[in-house]
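In this view, the complex is presented without one of its protein chains, the others remaining in place.
So, chain A:
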Amino acid sequence: MNKVVSGADEAIRDITDGATLMLGGFGLCGLPENCIAALVKKGVKQLTCISNNAGVDDFGIGLMLKQRQVKKMISSYVGENAEFERQLLSGELEVELIPQGTLATRCMAAGYGMPAIFTPAGIGTEVAEGKEVRNFNGKDYLMELAFDADFAIVKAWKGDTMGNLVYRSTARNFNPVMAMAGKVTIAEVEELVEPGQLDPDHIHTPGIYVHRIFKGVNYEKRIEHKTVRSRTE
């Protein structure tokens, strides 16, 4: 069960124009930086990207937007990206904005083999338009479908050659639920170890969900908003 590939280029080798991708991360935290760079280099186009955010103008998915590689974004919050907003308002980019919890849970449903979920988020708003509403115990819920993604691309802190993954701090975010949800899941990790070196009790994503894994290089881990307090406080 060795899932190791040489690097990002090999990991994304069969991602072609028109593919639907899930990309882990929240803001710029826990992004699969190596795979994004490889996708930018490869220049695949007409992509549908499912990701909570769209990066900033010069980092994360923002790099792919700049090159017009993205046909459609499915996200919950895109406020940090001027180029994104420009493409959206001019109609060049198709965007589906959905509640963050709905986004996460539609990933989870895919990974759990459930076709749909029911959530109250969006009831009475434009998010509910055209969707089935069911009432349970006196409260309305929207039926939201599990995602169907060709590839899920995630970033973990540590992984073993069998694809077992461990995340670090809030860089976990969407990565575990997306890792479960791809037809093909690609994981890039900061540390790649041998089977047995990760405690089975501490695995966040079991390797069965992961198809390819590689040790990433040169992580920038850019901070979006650096906030600090002074030591005199």
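In this section, a residue touches a chain if its C-beta (ideal position, glycine included) is under 8 Å from a C-beta of that chain, and two chains touch if they have at least 3 such contacts; residues count from 1.
By definition in this document, contacts and distances are computed from a predicted model.
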item: Options "Glutamate/aspartate import permease protein GltJ", "3-oxoacid CoA-transferase subunit B", "HEAT repeat protein" or "sn-glycerol-3-phosphate ABC transporter ATP-binding protein UgpC": UniProt name of the undisplayed chain; value: "3-oxoacid CoA-transferase subunit B"
item: Contact with the hidden chain (one of A:C107, A:A152 or A:A187); value: A:C107
item: Which of A:A19, A:A37, A:V127 or A:V189 contacts the chain that the document leaves out; value: A:V127
item: For chain A, the residues touching the chain missing from this view; value: 26-30, 52, 75-80, 85, 88-89, 95, 97-105, 107-108, 119-127, 157, 167-177, 204, 221-231
